[in-house]
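We show some of the complex, not the whole, and keep each chain where it was.
We just call them A and B in the order they show up, numbering each chain from 1.
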Amino acid sequence: MDNTNIHLSEIAVRYAETDAMGFVYYGNYLTWFEVARCEALAAMGHPYAEMEKQNIFIPVLSAEIQYKKPAKFGDIIKIESLRYRLGRVRIQFNYRVLKGDELLTTGKTVHAFMNSAGRAIRPPEEILEFFPEQG
Amino acid sequence: MDNTNIHLSEIAVRYAETDAMGFVYYGNYLTWFEVARCEALAAMGHPYAEMEKQNIFIPVLSAEIQYKKPAKFGDIIKIESLRYRLGRVRIQFNYRVLKGDELLTTGKTVHAFMNSAGRAIRPPEEILEFFPEQG
């Protein structure tokens, strides 16, 4: 169980994720953010695959990324995710992508909750409790 | 309408498709084969998105690729797809990836037909007629 609002993920850069500039392609950070989110939800005891079976989906409303330094094949990357609630129906993740102590990338995603019919729903209390208000 | 069993697709290499070796990542040829297949089905008058709405899915049973020469960002690629039936329930596509007259890659995919429940079905006659037996 992960009772704080922080989670740490580790990823080994895949060759598939690099591009001809020799670094990780800029779009693949959103995949890494997804991995970090899903690991955070699993650590809370609510794996996203289980949530989908219970008809709870968490689509992305917006995303942003700031690219400071590149990652490359062979790097072991750490992704620190912080999470917050935004009012009663939205949640937010802030990400920091690190190589050792070096900050490579920062980012943010905002999410709503919906059912399989695509209708907005309130996030279940047992999930929302892991998302504190932003201080 | 495309009454022969050949179809020609054209693709501009995307930066996202390259890797740190400076060429197109080896897995992305399967995406190009999918694009070629879907364009071929659309040219037959049976766009795959429409087939899925009619509860007809065409999963891949096997795939193979031979890499002869690399493709790189900036290249305009032609994909020639030939199609055949394999007995009554399977189809096959053969692919040739070309840059001008230069043959870069060859490949093959074999497919079955199934419904949304995942059960094998017979391919509809109006589709199978575009797939001649292999000579």
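One rule holds in what follows: contacts are C-beta pairs under 8 Å (C-beta built on N, C-alpha and C of every residue); 3 or more make two chains touch, one makes a residue touch a chain.
Since the structure is predicted, the reported quantities are computational estimates derived from the model, not experimental observations.
The complex is a homo-oligomer: 2 chains are shown here, and the full assembly described by the structure file contains 4 identical copies.
One rule holds for everything that comes next: only the chains that are shown with their structure count from here on.
In whole angstrom, the spacing between the mean C-alpha positions of subunit A and subunit B is 34.
The touching residues of subunit A, when paired with subunit B in their complex, are 15-16, 18-20, 22-23, 25, 27, 72-73.
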